[in-house]
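Coming up: chain A.
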Amino acid sequence: MSGWQQNLIIAPILIPLLAGAILLFFDERQRVVKAMISVVSCLALVAIAVSLFRLASYGPERFEGVYMLGNWPAPFGIVLVVDRLSALMLVLASILAVPTLVYALARWHAAGAHFHSLFQFLLMGLNGAFLTGDLFNLFVFFEVMLAASYGLLMHGSGPMRVKAGLHYIAVNLAAALCFLIGVSAIYGSAGTLNMADLAVRIGEIEGDRRMLLEAGAAILGIVFLIKAGMWPLNFWLPAAYSAATAPVAGIFAIMSKVGIYVILRLSLLVFGQGESAGLGLNVLLYGGMATVAFGTIGVLASQALGRLASYSVLVSSGTLLAVLGLNNGMVTAGALFYMVSSTLTIAAFFLLIELVERGQDAGASVLAVTMEAYGDADEEEQEVEVGVTMPATIAVLGVCFAACGILLSGLPPLSGFVAKFTMLTGMIGSGVSADAPIPASVWWIVALLILSGLAALISMTRAGIRTFWASMEGTVPRVLVMEMAPVLLLIAMTLALTVQAGPVMRYMEETVSGLQQPATYIDAVINARRVGVEEPGGPEGGGGI
Partner candidate 1 sequence: MLPYPLLSASLVIMWLALNGFTLGHLILGCIVAVFASWGMASLRPAKPRLRKWYLLPKLVGIVLYDIVRSNVAVASIILGGHRRQFKSGFITVPLDVESPMALAVLAVVVTSTPGTAWLEYNSLNRTVLIHVLDLVDEAEWQTLIKGRYEALLMEIFE
Partner candidate 2 sequence: MSQTILAVSLTFAQVCLAIAMALAALRMSRGPRAQDRVLALDTLYVNSMLLLMVFGIRTGKDIYFEASLVIGMLGFVATVALAKFLMRGEVIE
Partner candidate 3 sequence: MNIMDHAVDLPVWAALLVSFFLVVGSGLTLIGTIGFSRLPSFYERIHAPTLGTSWGTGGIVMASMIFFTVLATRPVIHEILIGIFVTVTTPVTLMLLARAALHRDRAEGNPDVLAEVSPDEPKRGPALGE
Partner candidate 4 sequence: MELVLAIGIGIMTGSGVWLLLRPRTYQVIIGLSLLSYAVNLFIFAVGGVKSNAAPLLGEGVDTSTLTDPVPHALVLTAIVIGFATTALFLVVLLAARGLTGTDHVDGREQPK
(Lines give C-alpha, C1' and ligand atoms only; values in the text may rest on other atoms or scores of the structure.)
Protein backbone atom coordinates (compact mmCIF):
# COMPACT_ATOMS: atom_id res chain seq x y z
CA MET A 1 0.00 0.00 0.00
CA SER A 2 1.32 3.37 -0.88
CA GLY A 3 0.50 6.79 -2.07
CA TRP A 4 -1.61 9.57 -0.73
CA GLN A 5 -4.73 7.88 -2.04
CA GLN A 6 -4.17 5.18 0.49
CA ASN A 7 -4.20 7.62 3.36
CA LEU A 8 -7.55 8.89 2.17
CA ILE A 9 -9.01 5.70 3.56
CA ILE A 10 -8.41 6.67 7.13
CA ALA A 11 -9.30 10.31 6.66
CA PRO A 12 -13.04 9.79 7.23
CA ILE A 13 -12.16 8.67 10.73
CA LEU A 14 -9.36 11.08 11.51
CA ILE A 15 -10.96 14.27 10.28
CA PRO A 16 -13.96 14.17 12.59
CA LEU A 17 -11.77 12.96 15.42
CA LEU A 18 -9.37 15.86 15.10
CA ALA A 19 -12.20 18.29 14.53
CA GLY A 20 -13.95 17.00 17.62
CA ALA A 21 -10.78 17.29 19.66
CA ILE A 22 -9.96 20.79 18.45
CA LEU A 23 -13.50 21.86 19.25
CA LEU A 24 -12.84 21.05 22.88
CA PHE A 25 -10.40 23.91 23.07
CA PHE A 26 -13.06 26.45 22.27
CA ASP A 27 -15.48 27.82 24.74
CA GLU A 28 -19.19 27.28 24.24
CA ARG A 29 -19.58 30.97 23.58
CA GLN A 30 -17.30 30.87 20.54
CA ARG A 31 -20.13 29.39 18.58
CA VAL A 32 -19.16 30.75 15.23
CA VAL A 33 -15.70 29.27 15.37
CA LYS A 34 -17.11 25.96 16.49
CA ALA A 35 -19.66 25.94 13.74
CA MET A 36 -17.02 26.73 11.17
CA ILE A 37 -14.74 23.96 12.29
CA SER A 38 -17.61 21.57 12.21
CA VAL A 39 -18.82 22.60 8.80
CA VAL A 40 -15.34 22.50 7.31
CA SER A 41 -14.87 19.02 8.69
CA CYS A 42 -18.15 17.85 7.21
CA LEU A 43 -17.38 19.35 3.84
CA ALA A 44 -13.98 17.73 3.87
CA LEU A 45 -15.68 14.46 4.68
CA VAL A 46 -17.94 14.82 1.70
CA ALA A 47 -15.00 15.50 -0.55
CA ILE A 48 -13.08 12.53 0.79
CA ALA A 49 -16.05 10.20 0.72
CA VAL A 50 -16.73 11.16 -2.86
CA SER A 51 -13.11 10.58 -3.86
CA LEU A 52 -13.15 7.23 -2.14
CA PHE A 53 -16.40 6.45 -3.87
CA ARG A 54 -14.81 7.16 -7.21
CA LEU A 55 -11.73 5.18 -6.35
CA ALA A 56 -13.81 2.25 -5.12
CA SER A 57 -15.88 2.26 -8.25
CA TYR A 58 -12.74 1.53 -10.25
CA GLY A 59 -12.77 -1.87 -8.60
CA PRO A 60 -10.08 -3.69 -6.68
CA GLU A 61 -7.87 -4.01 -9.75
CA ARG A 62 -7.13 -0.33 -9.89
CA PHE A 63 -7.54 0.75 -6.29
CA GLU A 64 -6.19 -1.23 -3.43
CA GLY A 65 -8.76 -0.34 -0.82
CA VAL A 66 -7.05 -1.90 2.17
CA TYR A 67 -5.42 0.17 4.86
CA MET A 68 -3.22 -1.62 7.34
CA LEU A 69 -3.14 0.33 10.54
CA GLY A 70 0.26 0.42 12.10
CA ASN A 71 1.55 -1.35 9.03
CA TRP A 72 0.62 -4.69 10.53
CA PRO A 73 -0.48 -7.39 8.12
CA ALA A 74 -4.09 -8.31 7.85
CA PRO A 75 -5.19 -11.02 10.19
CA PHE A 76 -3.09 -9.55 13.00
CA GLY A 77 -3.44 -5.84 12.82
CA ILE A 78 -6.60 -3.92 12.17
CA VAL A 79 -7.42 -3.17 8.58
CA LEU A 80 -9.75 -0.68 7.05
CA VAL A 81 -11.33 -1.76 3.83
CA VAL A 82 -12.90 0.41 1.20
CA ASP A 83 -15.00 -1.41 -1.28
CA ARG A 84 -18.02 -0.19 -3.18
CA LEU A 85 -20.34 -0.87 -0.28
CA SER A 86 -18.36 0.92 2.37
CA ALA A 87 -17.66 3.81 0.01
CA LEU A 88 -21.36 4.09 -0.63
CA MET A 89 -22.08 4.20 3.07
CA LEU A 90 -19.39 6.81 3.61
CA VAL A 91 -20.87 9.02 0.96
CA LEU A 92 -24.32 8.57 2.37
CA ALA A 93 -23.18 9.43 5.88
CA SER A 94 -21.28 12.50 4.81
CA ILE A 95 -23.92 13.92 2.54
CA LEU A 96 -26.40 13.43 5.31
CA ALA A 97 -24.11 15.17 7.75
CA VAL A 98 -23.86 18.45 5.86
CA PRO A 99 -27.53 19.34 5.70
CA THR A 100 -28.26 18.16 9.22
CA LEU A 101 -25.36 20.16 10.56
CA VAL A 102 -26.35 23.28 8.67
CA TYR A 103 -29.86 22.82 9.98
CA ALA A 104 -28.53 22.53 13.51
CA LEU A 105 -26.61 25.76 13.13
CA ALA A 106 -29.85 27.65 12.91
CA ARG A 107 -30.71 27.04 16.52
CA TRP A 108 -30.24 23.58 17.89
CA HIS A 109 -26.49 23.53 18.27
CA ALA A 110 -26.87 26.09 21.00
CA ALA A 111 -29.37 24.06 22.99
CA GLY A 112 -26.71 22.30 25.03
CA ALA A 113 -23.02 21.82 25.48
CA HIS A 114 -20.60 20.20 23.06
CA PHE A 115 -23.01 19.59 20.22
CA HIS A 116 -20.35 19.90 17.59
CA SER A 117 -17.86 17.60 19.21
CA LEU A 118 -20.51 14.95 19.69
CA PHE A 119 -21.64 15.36 16.13
CA GLN A 120 -18.13 14.90 14.84
CA PHE A 121 -17.57 11.87 17.00
CA LEU A 122 -20.79 10.38 15.76
CA LEU A 123 -19.51 10.76 12.23
CA MET A 124 -16.25 9.22 13.27
CA GLY A 125 -18.09 6.24 14.71
CA LEU A 126 -20.23 5.84 11.64
CA ASN A 127 -17.34 6.05 9.25
CA GLY A 128 -15.27 3.71 11.35
CA ALA A 129 -18.05 1.15 11.44
CA PHE A 130 -18.33 1.32 7.69
CA LEU A 131 -14.63 1.08 7.07
CA THR A 132 -13.33 -1.44 9.52
CA GLY A 133 -12.53 -4.97 8.54
CA ASP A 134 -12.14 -6.21 12.06
CA LEU A 135 -14.88 -7.46 14.32
CA PHE A 136 -13.64 -6.04 17.58
CA ASN A 137 -12.76 -2.77 15.99
CA LEU A 138 -16.30 -2.75 14.75
CA PHE A 139 -17.40 -3.02 18.35
CA VAL A 140 -15.26 -0.07 19.26
CA PHE A 141 -16.66 2.07 16.49
CA PHE A 142 -20.14 0.95 17.35
CA GLU A 143 -19.50 2.21 20.83
CA VAL A 144 -18.08 5.47 19.55
CA MET A 145 -21.13 5.94 17.42
CA LEU A 146 -23.51 4.93 20.18
CA ALA A 147 -21.84 6.99 22.86
CA ALA A 148 -22.08 10.03 20.62
CA SER A 149 -25.65 9.19 19.83
CA TYR A 150 -26.52 9.05 23.52
CA GLY A 151 -25.20 12.54 23.93
CA LEU A 152 -26.89 13.82 20.83
CA LEU A 153 -30.18 12.17 21.65
CA MET A 154 -30.30 13.95 24.97
CA HIS A 155 -28.95 17.16 23.50
CA GLY A 156 -31.28 19.85 24.68
CA SER A 157 -32.36 17.79 27.68
CA GLY A 158 -35.97 17.72 28.84
CA PRO A 159 -37.96 14.85 30.30
CA MET A 160 -38.93 13.22 27.01
CA ARG A 161 -35.40 13.08 25.72
CA VAL A 162 -33.90 11.92 28.95
CA LYS A 163 -36.52 9.22 29.40
CA ALA A 164 -36.06 8.04 25.86
CA GLY A 165 -32.33 8.29 26.39
CA LEU A 166 -32.49 6.09 29.44
CA HIS A 167 -34.27 3.35 27.54
CA TYR A 168 -32.07 3.78 24.53
CA ILE A 169 -28.92 3.50 26.59
CA ALA A 170 -30.15 0.53 28.60
CA VAL A 171 -31.04 -1.35 25.46
CA ASN A 172 -27.80 -0.51 23.78
CA LEU A 173 -25.77 -1.47 26.82
CA ALA A 174 -27.44 -4.85 26.82
CA ALA A 175 -26.72 -5.05 23.11
CA ALA A 176 -23.11 -4.09 23.67
CA LEU A 177 -22.75 -6.95 26.12
CA CYS A 178 -24.17 -9.32 23.51
CA PHE A 179 -21.73 -7.87 21.02
CA LEU A 180 -18.83 -8.68 23.28
CA ILE A 181 -20.10 -12.18 23.96
CA GLY A 182 -20.57 -12.80 20.27
CA VAL A 183 -17.21 -11.47 19.20
CA SER A 184 -15.34 -13.33 21.86
CA ALA A 185 -17.18 -16.56 21.15
CA ILE A 186 -16.11 -16.15 17.55
CA TYR A 187 -12.57 -15.45 18.60
CA GLY A 188 -12.62 -18.42 20.94
CA SER A 189 -13.73 -20.76 18.25
CA ALA A 190 -12.07 -19.34 15.17
CA GLY A 191 -9.01 -17.66 16.65
CA THR A 192 -9.31 -14.50 14.63
CA LEU A 193 -11.03 -11.16 14.64
CA ASN A 194 -10.39 -10.15 11.08
CA MET A 195 -13.49 -10.54 8.96
CA ALA A 196 -11.65 -11.70 5.88
CA ASP A 197 -9.54 -14.11 7.85
CA LEU A 198 -12.68 -15.39 9.52
CA ALA A 199 -14.19 -15.98 6.12
CA VAL A 200 -11.14 -18.06 5.23
CA ARG A 201 -11.04 -19.96 8.49
CA ILE A 202 -14.72 -20.72 8.65
CA GLY A 203 -14.23 -23.21 5.88
CA GLU A 204 -11.73 -25.14 7.94
CA ILE A 205 -13.50 -25.21 11.27
CA GLU A 206 -15.16 -28.47 12.10
CA GLY A 207 -17.47 -29.99 14.65
CA ASP A 208 -18.08 -28.41 18.00
CA ARG A 209 -16.02 -25.39 17.22
CA ARG A 210 -18.15 -24.60 14.23
CA MET A 211 -21.27 -24.87 16.35
CA LEU A 212 -19.83 -22.51 18.91
CA LEU A 213 -18.82 -20.17 16.14
CA GLU A 214 -22.33 -20.19 14.82
CA ALA A 215 -23.73 -19.58 18.27
CA GLY A 216 -21.38 -16.62 18.63
CA ALA A 217 -22.35 -15.30 15.24
CA ALA A 218 -26.01 -15.64 16.12
CA ILE A 219 -25.56 -13.69 19.34
CA LEU A 220 -23.67 -11.09 17.37
CA GLY A 221 -26.49 -11.03 14.87
CA ILE A 222 -28.93 -10.11 17.63
CA VAL A 223 -26.96 -6.94 18.19
CA PHE A 224 -27.18 -5.83 14.62
CA LEU A 225 -30.83 -6.70 14.55
CA ILE A 226 -31.39 -4.55 17.61
CA LYS A 227 -29.50 -1.76 15.93
CA ALA A 228 -31.38 -2.23 12.71
CA GLY A 229 -34.62 -2.19 14.67
CA MET A 230 -36.03 -5.62 13.95
CA TRP A 231 -39.27 -6.46 15.67
CA PRO A 232 -39.52 -7.34 18.56
CA LEU A 233 -36.22 -5.74 19.45
CA ASN A 234 -37.09 -2.29 18.22
CA PHE A 235 -39.46 -0.66 20.68
CA TRP A 236 -36.76 1.72 21.82
CA LEU A 237 -36.45 3.23 18.39
CA PRO A 238 -39.64 5.24 17.97
CA ALA A 239 -39.28 6.75 21.40
CA ALA A 240 -35.66 7.66 20.89
CA TYR A 241 -35.91 9.00 17.38
CA SER A 242 -39.01 11.01 18.00
CA ALA A 243 -37.62 12.54 21.17
CA ALA A 244 -34.37 13.69 19.57
CA THR A 245 -34.00 17.19 18.20
CA ALA A 246 -34.60 17.48 14.50
CA PRO A 247 -31.01 17.55 13.25
CA VAL A 248 -30.10 14.70 15.53
CA ALA A 249 -32.99 12.59 14.37
CA GLY A 250 -31.93 13.50 10.87
CA ILE A 251 -28.47 12.10 11.26
CA PHE A 252 -29.87 9.16 13.22
CA ALA A 253 -31.60 8.14 10.01
CA ILE A 254 -28.38 6.48 9.00
CA MET A 255 -27.71 4.81 12.33
CA SER A 256 -30.22 2.05 11.91
CA LYS A 257 -28.62 1.43 8.55
CA VAL A 258 -25.34 0.58 10.22
CA GLY A 259 -26.88 -2.61 11.54
CA ILE A 260 -28.13 -3.42 8.07
CA TYR A 261 -24.74 -2.66 6.62
CA VAL A 262 -22.99 -5.03 8.96
CA ILE A 263 -25.52 -7.78 8.39
CA LEU A 264 -25.09 -7.39 4.68
CA ARG A 265 -21.35 -7.34 4.95
CA LEU A 266 -20.97 -10.31 7.25
CA SER A 267 -23.71 -12.45 5.81
CA LEU A 268 -22.20 -12.28 2.36
CA LEU A 269 -18.56 -12.26 3.34
CA VAL A 270 -18.47 -14.83 6.08
CA PHE A 271 -21.68 -16.72 5.74
CA GLY A 272 -22.05 -16.36 2.00
CA GLN A 273 -20.82 -19.82 1.22
CA GLY A 274 -19.66 -23.02 2.81
CA GLU A 275 -21.23 -25.07 5.54
CA SER A 276 -22.55 -22.17 7.55
CA ALA A 277 -23.98 -20.45 4.48
CA GLY A 278 -27.26 -18.72 4.91
CA LEU A 279 -27.07 -18.69 8.68
CA GLY A 280 -30.08 -16.83 9.97
CA LEU A 281 -31.46 -15.80 6.60
CA ASN A 282 -34.87 -16.91 7.70
CA VAL A 283 -34.63 -14.75 10.76
CA LEU A 284 -33.92 -11.80 8.51
CA LEU A 285 -36.75 -12.70 6.19
CA TYR A 286 -39.49 -13.27 8.72
CA GLY A 287 -38.16 -10.79 11.25
CA GLY A 288 -37.97 -8.21 8.51
CA MET A 289 -41.52 -8.93 7.50
CA ALA A 290 -42.71 -8.65 11.07
CA THR A 291 -40.84 -5.37 11.32
CA VAL A 292 -42.48 -3.97 8.22
CA ALA A 293 -45.83 -5.02 9.60
CA PHE A 294 -45.15 -3.45 12.96
CA GLY A 295 -43.73 -0.33 11.38
CA THR A 296 -46.76 -0.05 9.17
CA ILE A 297 -49.07 -0.38 12.13
CA GLY A 298 -47.07 2.24 13.92
CA VAL A 299 -47.15 4.59 10.95
CA LEU A 300 -50.90 4.32 10.94
CA ALA A 301 -51.23 4.62 14.68
CA SER A 302 -49.03 7.69 15.00
CA GLN A 303 -50.56 11.02 15.57
CA ALA A 304 -47.38 12.90 16.19
CA LEU A 305 -45.27 13.41 13.11
CA GLY A 306 -42.11 12.48 14.95
CA ARG A 307 -43.43 9.06 15.78
CA LEU A 308 -44.68 8.65 12.26
CA ALA A 309 -41.20 9.34 10.99
CA SER A 310 -39.70 6.98 13.54
CA TYR A 311 -41.97 4.19 12.50
CA SER A 312 -41.02 4.92 8.94
CA VAL A 313 -37.48 4.14 10.01
CA LEU A 314 -38.75 0.75 11.13
CA VAL A 315 -40.56 0.18 7.87
CA SER A 316 -37.41 1.02 6.02
CA SER A 317 -35.31 -1.28 8.19
CA GLY A 318 -37.82 -4.08 8.03
CA THR A 319 -37.99 -3.84 4.29
CA LEU A 320 -34.25 -4.04 4.02
CA LEU A 321 -34.01 -6.97 6.41
CA ALA A 322 -36.74 -8.95 4.71
CA VAL A 323 -35.34 -8.27 1.32
CA LEU A 324 -31.82 -9.19 2.37
CA GLY A 325 -33.28 -12.39 3.75
CA LEU A 326 -34.19 -13.35 0.22
CA ASN A 327 -30.52 -13.43 -0.67
CA ASN A 328 -31.16 -12.47 -4.25
CA GLY A 329 -28.53 -10.32 -5.93
CA MET A 330 -30.83 -8.23 -8.02
CA VAL A 331 -33.14 -7.56 -5.10
CA THR A 332 -30.21 -6.71 -2.89
CA ALA A 333 -29.05 -4.15 -5.41
CA GLY A 334 -32.50 -2.64 -5.31
CA ALA A 335 -32.35 -2.77 -1.53
CA LEU A 336 -29.16 -0.72 -1.54
CA PHE A 337 -30.88 1.87 -3.64
CA TYR A 338 -33.81 1.76 -1.28
CA MET A 339 -31.48 2.19 1.67
CA VAL A 340 -29.97 5.34 0.22
CA SER A 341 -33.29 6.73 -0.80
CA SER A 342 -35.09 5.98 2.44
CA THR A 343 -32.26 7.32 4.54
CA LEU A 344 -32.31 10.64 2.71
CA THR A 345 -36.07 10.72 2.88
CA ILE A 346 -36.32 10.06 6.55
CA ALA A 347 -33.62 12.57 7.32
CA ALA A 348 -35.41 15.19 5.28
CA PHE A 349 -38.65 14.33 6.98
CA PHE A 350 -37.23 14.62 10.47
CA LEU A 351 -35.79 18.01 9.62
CA LEU A 352 -39.03 19.10 8.10
CA ILE A 353 -41.18 18.00 11.02
CA GLU A 354 -39.69 20.51 13.34
CA LEU A 355 -40.31 23.35 10.92
CA VAL A 356 -43.85 22.26 10.29
CA GLU A 357 -44.66 21.78 13.93
CA ARG A 358 -43.22 25.13 14.75
CA GLY A 359 -46.31 26.55 13.12
CA GLN A 360 -48.62 24.52 15.26
CA ASP A 361 -49.70 26.16 18.43
CA ALA A 362 -50.03 23.02 20.48
CA GLY A 363 -46.53 21.76 19.80
CA ALA A 364 -45.00 25.16 20.29
CA SER A 365 -46.66 25.73 23.62
CA VAL A 366 -45.65 22.30 24.91
CA LEU A 367 -42.08 23.10 23.98
CA ALA A 368 -42.30 26.41 25.71
CA VAL A 369 -43.68 24.80 28.84
CA THR A 370 -40.94 22.21 29.02
CA MET A 371 -38.34 24.83 28.41
CA GLU A 372 -39.69 26.89 31.20
CA ALA A 373 -40.11 24.06 33.65
CA TYR A 374 -36.92 22.19 33.06
CA GLY A 375 -34.58 24.55 31.36
CA ASP A 376 -31.83 25.79 33.54
CA ALA A 377 -32.53 29.42 33.31
CA ASP A 378 -29.27 30.67 34.68
CA GLU A 379 -27.05 28.61 32.45
CA GLU A 380 -29.19 28.30 29.44
CA GLU A 381 -28.44 30.42 26.48
CA GLN A 382 -31.31 32.67 25.67
CA GLU A 383 -33.61 31.02 23.20
CA VAL A 384 -33.15 33.20 20.17
CA GLU A 385 -36.16 33.90 18.07
CA VAL A 386 -35.07 32.62 14.71
CA GLY A 387 -36.60 32.75 11.32
CA VAL A 388 -38.70 35.25 9.54
CA THR A 389 -42.12 34.88 8.13
CA MET A 390 -41.70 34.42 4.43
CA PRO A 391 -44.74 34.52 2.19
CA ALA A 392 -43.87 31.30 0.45
CA THR A 393 -42.94 29.48 3.64
CA ILE A 394 -46.12 27.48 3.80
CA ALA A 395 -45.94 26.66 0.13
CA VAL A 396 -42.37 25.45 0.35
CA LEU A 397 -43.07 23.50 3.51
CA GLY A 398 -46.10 22.00 1.86
CA VAL A 399 -44.15 20.97 -1.20
CA CYS A 400 -41.49 19.41 1.00
CA PHE A 401 -44.07 17.62 3.04
CA ALA A 402 -45.73 16.29 -0.06
CA ALA A 403 -42.38 15.18 -1.36
CA CYS A 404 -41.72 13.33 1.87
CA GLY A 405 -45.11 11.69 1.67
CA ILE A 406 -44.47 10.65 -1.89
CA LEU A 407 -41.06 9.33 -0.99
CA LEU A 408 -42.27 7.42 2.04
CA SER A 409 -45.14 5.81 0.26
CA GLY A 410 -43.03 4.93 -2.73
CA LEU A 411 -45.05 6.91 -5.20
CA PRO A 412 -43.47 8.25 -8.35
CA PRO A 413 -41.75 10.36 -9.42
CA LEU A 414 -39.19 10.44 -6.60
CA SER A 415 -36.63 7.85 -5.68
CA GLY A 416 -38.90 5.97 -3.30
CA PHE A 417 -40.69 4.63 -6.30
CA VAL A 418 -37.56 3.64 -8.14
CA ALA A 419 -36.34 1.87 -5.02
CA LYS A 420 -39.49 -0.13 -4.59
CA PHE A 421 -39.69 -0.83 -8.27
CA THR A 422 -36.19 -2.23 -8.43
CA MET A 423 -36.77 -4.49 -5.46
CA LEU A 424 -40.11 -5.64 -6.77
CA THR A 425 -38.72 -6.27 -10.22
CA GLY A 426 -36.19 -8.59 -8.69
CA MET A 427 -38.92 -10.34 -6.72
CA ILE A 428 -41.89 -10.62 -9.01
CA GLY A 429 -41.15 -8.56 -12.09
CA SER A 430 -39.15 -8.99 -15.22
CA GLY A 431 -36.09 -9.80 -13.13
CA VAL A 432 -37.48 -13.24 -12.45
CA SER A 433 -37.67 -15.74 -15.26
CA ALA A 434 -41.22 -16.44 -16.38
CA ASP A 435 -40.79 -20.13 -15.56
CA ALA A 436 -39.48 -19.61 -12.07
CA PRO A 437 -42.16 -20.09 -9.46
CA ILE A 438 -42.48 -17.25 -6.98
CA PRO A 439 -42.44 -18.52 -3.40
CA ALA A 440 -45.12 -17.53 -0.94
CA SER A 441 -42.72 -15.55 1.21
CA VAL A 442 -41.99 -13.27 -1.72
CA TRP A 443 -45.66 -12.59 -2.17
CA TRP A 444 -45.86 -11.73 1.47
CA ILE A 445 -43.04 -9.28 1.14
CA VAL A 446 -44.63 -7.75 -1.92
CA ALA A 447 -47.90 -7.42 -0.08
CA LEU A 448 -46.19 -5.87 2.91
CA LEU A 449 -44.25 -3.45 0.73
CA ILE A 450 -47.41 -2.33 -0.93
CA LEU A 451 -49.35 -2.12 2.29
CA SER A 452 -46.61 -0.18 4.00
CA GLY A 453 -46.58 2.27 1.13
CA LEU A 454 -50.30 2.59 1.39
CA ALA A 455 -50.14 3.10 5.13
CA ALA A 456 -47.59 5.84 4.63
CA LEU A 457 -49.83 7.41 2.05
CA ILE A 458 -52.84 7.32 4.34
CA SER A 459 -50.94 8.59 7.35
CA MET A 460 -49.12 11.29 5.48
CA THR A 461 -52.27 12.62 3.88
CA ARG A 462 -53.99 12.53 7.22
CA ALA A 463 -51.11 14.32 8.88
CA GLY A 464 -50.57 16.68 6.00
CA ILE A 465 -54.18 17.73 5.92
CA ARG A 466 -54.18 18.17 9.66
CA THR A 467 -51.02 20.24 9.77
CA PHE A 468 -51.27 22.28 6.62
CA TRP A 469 -54.93 22.70 6.00
CA ALA A 470 -56.77 22.19 9.23
CA SER A 471 -54.65 23.74 11.93
CA MET A 472 -52.07 25.95 10.37
CA GLU A 473 -54.66 28.51 9.47
CA GLY A 474 -53.23 31.92 9.68
CA THR A 475 -50.06 31.04 11.52
CA VAL A 476 -47.00 30.98 9.41
CA PRO A 477 -44.05 29.33 11.09
CA ARG A 478 -40.87 31.27 11.33
CA VAL A 479 -38.35 29.43 9.30
CA LEU A 480 -34.82 30.30 8.35
CA VAL A 481 -33.45 29.75 4.91
CA MET A 482 -30.70 27.90 6.70
CA GLU A 483 -33.28 25.42 7.91
CA MET A 484 -35.24 25.13 4.73
CA ALA A 485 -32.29 24.68 2.44
CA PRO A 486 -31.12 21.40 4.00
CA VAL A 487 -34.56 19.88 3.57
CA LEU A 488 -34.70 21.01 -0.01
CA LEU A 489 -31.22 19.73 -0.61
CA LEU A 490 -32.09 16.29 0.70
CA ILE A 491 -35.22 16.14 -1.42
CA ALA A 492 -33.28 17.34 -4.41
CA MET A 493 -30.93 14.46 -3.83
CA THR A 494 -33.77 11.99 -4.02
CA LEU A 495 -34.81 13.64 -7.23
CA ALA A 496 -31.30 13.31 -8.55
CA LEU A 497 -31.35 9.66 -7.55
CA THR A 498 -34.47 9.19 -9.61
CA VAL A 499 -33.07 10.87 -12.66
CA GLN A 500 -29.75 9.10 -12.35
CA ALA A 501 -31.35 5.82 -11.39
CA GLY A 502 -29.58 3.96 -14.20
CA PRO A 503 -25.99 4.78 -13.25
CA VAL A 504 -26.75 4.56 -9.55
CA MET A 505 -28.30 1.15 -9.93
CA ARG A 506 -25.36 0.03 -12.00
CA TYR A 507 -23.13 0.96 -9.10
CA MET A 508 -25.40 -0.93 -6.74
CA GLU A 509 -25.32 -3.99 -8.95
CA GLU A 510 -21.57 -3.88 -9.08
CA THR A 511 -21.54 -3.50 -5.32
CA VAL A 512 -23.66 -6.57 -4.88
CA SER A 513 -21.71 -8.63 -7.34
CA GLY A 514 -18.60 -7.60 -5.46
CA LEU A 515 -20.19 -8.73 -2.22
CA GLN A 516 -21.17 -12.01 -3.78
CA GLN A 517 -17.56 -12.72 -4.61
CA PRO A 518 -16.01 -12.58 -1.18
CA ALA A 519 -12.80 -14.02 -2.58
CA THR A 520 -11.91 -10.64 -4.02
CA TYR A 521 -12.36 -8.95 -0.70
CA ILE A 522 -10.50 -11.68 1.13
CA ASP A 523 -7.60 -11.61 -1.31
CA ALA A 524 -7.34 -7.89 -1.07
CA VAL A 525 -7.19 -8.01 2.71
CA ILE A 526 -4.98 -11.02 3.20
CA ASN A 527 -2.53 -10.20 0.45
CA ALA A 528 -2.28 -6.51 1.10
CA ARG A 529 1.36 -5.53 1.14
CA ARG A 530 3.00 -3.75 4.02
CA VAL A 531 4.97 -0.63 3.41
CA GLY A 532 8.69 -1.17 3.23
CA VAL A 533 8.44 -4.89 3.80
CA GLU A 534 9.54 -7.10 0.96
CA GLU A 535 8.40 -10.45 2.20
CA PRO A 536 6.07 -11.37 4.98
CA GLY A 537 8.25 -11.66 8.02
CA GLY A 538 9.43 -8.14 8.38
CA PRO A 539 12.76 -6.43 8.43
CA GLU A 540 15.39 -6.49 11.08
CA GLY A 541 14.53 -4.60 14.21
CA GLY A 542 10.84 -4.25 13.70
CA GLY A 543 8.45 -2.21 11.67
CA GLY A 544 10.41 0.87 12.47
CA ILE A 545 10.54 3.92 10.42
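For this structure, a couple of remarks:
In this text, a contact is a pair of C-beta atoms (placed from the backbone, for glycine too) under 8 Å apart; a residue touches a chain by one contact, two chains touch by 3 or more; residues count from 1.
Candidates were picked such that all candidates are chains of the complex that A comes from, given by their letters.
No experiment lies behind these values; they were computed from the predicted model shown.
All listed chains 1, 2, 3 or 4 share the complex with chain A, though the touching one is 4. Listed in rising order, the residues of chain A touching candidate 4 in the complex are 136, 140, 143, 147, 150, 154, 157-159, 162-163, 165-167, 169-170, 173-174, 176-177, 180-181, 183-185, 187-189, 193, 374.
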